[in-house]
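The next block holds one structure in the form of C-alpha cells; read it before the comments.
Shown here: the complex without one of its protein chains, the others still in place.
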Amino acid sequence: MAKQLASDLISRRNFLKGASLGVGIPVVGTVLAACGNAPATAQSPTAMPADHNMTTAPQGQAGGGMTADEMDAHHEAGIKAFLAGKETTTKGNQPLEPKMDGDVKVFELTSSVIQWEYAKDQKVEAWVYNEQLPGPVIRVTEGDKVRVVLKNQLPESTAIHFHGVLVPNNMDGVPFITQPPIKPGASFTYEFTIRNSGSHMYHSHHNATKQVGKGQLGAFIVDPKDKSKDFAYDVEHLMILNDQVGGFTINGKGFPATEPVVAKKGQKLRIRYMNEGQLIHPMHLHGLPQLVVAKDGWPLPQPYMCDTLNVAPGERWDVIVDCTEPGAWAFHCHILSHAEGDNGMFGMVTALVIQE
Amino acid sequence: MAKQLASDLISRRNFLKGASLGVGIPVVGTVLAACGNAPATAQSPTAMPADHNMTTAPQGQAGGGMTADEMDAHHEAGIKAFLAGKETTTKGNQPLEPKMDGDVKVFELTSSVIQWEYAKDQKVEAWVYNEQLPGPVIRVTEGDKVRVVLKNQLPESTAIHFHGVLVPNNMDGVPFITQPPIKPGASFTYEFTIRNSGSHMYHSHHNATKQVGKGQLGAFIVDPKDKSKDFAYDVEHLMILNDQVGGFTINGKGFPATEPVVAKKGQKLRIRYMNEGQLIHPMHLHGLPQLVVAKDGWPLPQPYMCDTLNVAPGERWDVIVDCTEPGAWAFHCHILSHAEGDNGMFGMVTALVIQE
Partner (left out) sequence: MAKQLASDLISRRNFLKGASLGVGIPVVGTVLAACGNAPATAQSPTAMPADHNMTTAPQGQAGGGMTADEMDAHHEAGIKAFLAGKETTTKGNQPLEPKMDGDVKVFELTSSVIQWEYAKDQKVEAWVYNEQLPGPVIRVTEGDKVRVVLKNQLPESTAIHFHGVLVPNNMDGVPFITQPPIKPGASFTYEFTIRNSGSHMYHSHHNATKQVGKGQLGAFIVDPKDKSKDFAYDVEHLMILNDQVGGFTINGKGFPATEPVVAKKGQKLRIRYMNEGQLIHPMHLHGLPQLVVAKDGWPLPQPYMCDTLNVAPGERWDVIVDCTEPGAWAFHCHILSHAEGDNGMFGMVTALVIQE
C-alpha cells in the first residue's frame, strides 16, 4: 500500500499539469477544465483509487427510496455539473468601476427587482444592485474620497448602510435616524472619505430583513493605503454567504452553480468571508488549514489556525491559506443540511482547486 | 458635494450641542431630548440630507401590501417612539443595595410572577426577581463576603446558579446535585466570598428552560479589588440579550421601548454583553469599532477589534468603544429578523448616542 501512495502522487501530479496522460482522477482533470485549462474528457470516476483501494460488491442494496446506485448517480451528476461549470450565465460580485469627479470616485448603484438564476433553471425574485447578486464589488483605498449614488427602482423605500466602513453619522444609512428613506424612483448620494481598510459590506438598512433577504447586499473592500501593512497574499477569493434568496448560497449561487476557488501550488490565498444571511455558517476547508488574520476588517493582533471557521450574520473574516497541497479540496458549510441531501450536494458547497 | 459634507458636519455639530439652531437632523435632536438634554421639537425628517443628497420622485409605488409611504410611516413611528423615550415605565437592571451584616453584604431577592411590559401596552407573564426584568444588578468587589437570600414565591421550586462566579460547590445552585430545590414559599441563603471579577450572571438552575425563559435572570458584576487592573473606561452599559419572555429583547424591552446607550464624545464606553436567551445574537454597532477585552469575565490576553460580536447563550463579553464620532449610531442584532419587519424595527435594536 505504501507504494501505491507513491504512484497516486505521480498520477495526481500528472493530471494536475493538465490531465494530458489520460490517467489520474478524472474529476479533478475536469475541474481544471472548468477553470479553462484543459478539455473536459469524461472518464470513469473509478479509474485511479478503485484499482488499488476498492474492493467492490456484486451489487448495491436499496436505501432511502432509491438504490445505492441511483443515489450515487444523483450525487455524481451534481459533481459533474459543478466541474463542468457554466451552470448559470449570470454572475454577481463584478468589479464596479468608478467614474472620477475630480478626485472623487463615484460609484453608481441601482436597486431593482429581477429574476435571479441561483441554480441552473432555478430562478427567484431578487432585489439586487445593478442586476447582480451579490451586488457589484465596490473596491477603494484608504484615504479615497468616495461618492455612492443610489437610484431606487424598488417598490419600497430603501437606504444603504456601509457595514464596517467608518463614515460620518449622516452617511450611515439608517432612515429616520441619519437620513430620510429613499422613496421609490428617488436617488440619494452618499459621500465620505475612507478611513479604515478591510473586508466590509454594503446593504439596505430599511425594511432590511426583507430587503437584504431579497438581495440588497454587496461587498465593500478597502485596501490599505500602505500596501506593506496588508497581509501577504497572491490571490484572493470573496465568499459572500447567504441563506435567504435562493436558499443556501455562496456568492448568490447554490451548488453546483457555485464557482470553484482556484489557486496555484505555492500561492497564498486570501479568502474574505462575509455573512449576509440569518444563520451561522461554519465554513470547513478540506486539506489545508486556514490562518485567521482579520475580524470585520480589523487585523487580529494574534492570527490563529483552524479548519472550520464559524461565520455569524454580519461578520467578516479574512483568512490566508497556504496552498501547499495540489488537488480539488471540498469547501463547504459544515451544517451539513446546508450542503447535502439524498440527491447530492447543494447550496453552500464549492471546492478549492490547487493546480501544480 | 465635497462642500456639502462640510456643511453637514457643521449642522451635525450644532444639533449635537442641543439642536438649538433649528437645523441638523431633527431625529438626532430628538435623541438628545430622549436623553433629557433638549425639547423634542418635531421637524420634517427630510430637513438636512434631503436638500443636498436626495432626488425625489413624484410618488411612491405600492409594495408589501402597503404603499412605500405607508410602510415608511410605520418605520418612522417606531423611531420617533424610541427617540421620545418613556415607552414603558418599568425598568430592569436596577442596582440592588446590600444590607450589611457585619462585613457581609446581604442581597435579598424574591422570585415572583408578574405581568411585565416589554413594549408599550404589551405585557407578558414573567417570572422575575424583585419585580424587575432583568432582575436587579448585584454588584460587588473581589474579596467581598456576599450573602444572597432568595425567597421563592413562584409556583415551582427553584434555585440560583451564579453563572461565572467562582463559588464553593455547595453554593452552586443545582438542585439534587449541590442543594435541595427551594420549594414554593421557602427561602434559601447562599453565602460565599468573591474570588473572581468580571461580568457574570445569576439565574435559575431548576426547570431552567422554563424559569430562565420566563425571566429568572439578572447580572452579577464583580469589580476587581485592584482598580488599576480593570479596563480603562468612563461610562458603562449593560446589555442583557434575550429571545424568550417578551420576544427579542435588550434588558427586558423590545424596540422602541429599549433604552439608548449614551456617552459623550471622547469617552471610553464599556459594554457588558450577556446572553440569557437560546439563540446567538451577533451585535452590530454602527460607526465605531468595538475592542473586545474580556470573555466571560476573564480579560483576554490579546484584545481584538470588531464591529459585530457574536454572543452565544451563556456567554458574556466586555468591549470598549472609543466614542470619537458624535451622532446616533444604530446598534442591533444582525440576525435581521430579530430586529426589523415590514412595520419597522422591533426587538433587539437600540442606538449609541454620542454627544459632543
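Letters are used for the chains, namely A and B, taken in the order the chains are written, and counting of residues starts over at 1 for each.
The definition used in the following text is that a residue touches a chain if its C-beta (ideal position, glycine included) is under 8 Å from a C-beta of that chain, and two chains touch if they have at least 3 such contacts.
As the structure is a prediction and not an experimental result, all values here were calculated from the model.
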> If the hidden chain were put back, which of B:Thr67, B:Asn93, B:Ser111 or B:Asn207 would touch it?
Replying inline: B:Asn207
>> Which candidate, B:His75, B:His163 or B:Lys253, sits in contact with the chain we can't see?
In response: B:His163
> In the full complex, which of B:Tyr129, B:Phe192, B:Phe255 or B:Tyr273 touches the chain missing from this view?
Replying inline: B:Phe192
>> I need the residue numbers on subunit B that touch the omitted chain, in ascending order.
In response: 104, 145, 147, 154-157, 161, 163-164, 166-170, 172, 174-192, 196, 205-210, 212-213, 278, 280, 295-298, 300-302, 310, 312-315
>> Across the whole complex, list the residues on subunit A that are touched by the chain not included here.
In response: 1-2, 4-5, 8-9, 12, 25, 27-28, 45-46, 48-50, 52-64, 68-69, 71-72, 75-76, 79-80, 280, 282, 284, 286-289, 302-308, 310, 325-330, 334-337, 339-342, 351
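Everything below uses one rule, namely that only the chains that are shown with their structure count from here on.
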>> Based only on mean CA positions, could you tell me how far subunit A sits from subunit B in angstrom?
In response: 34
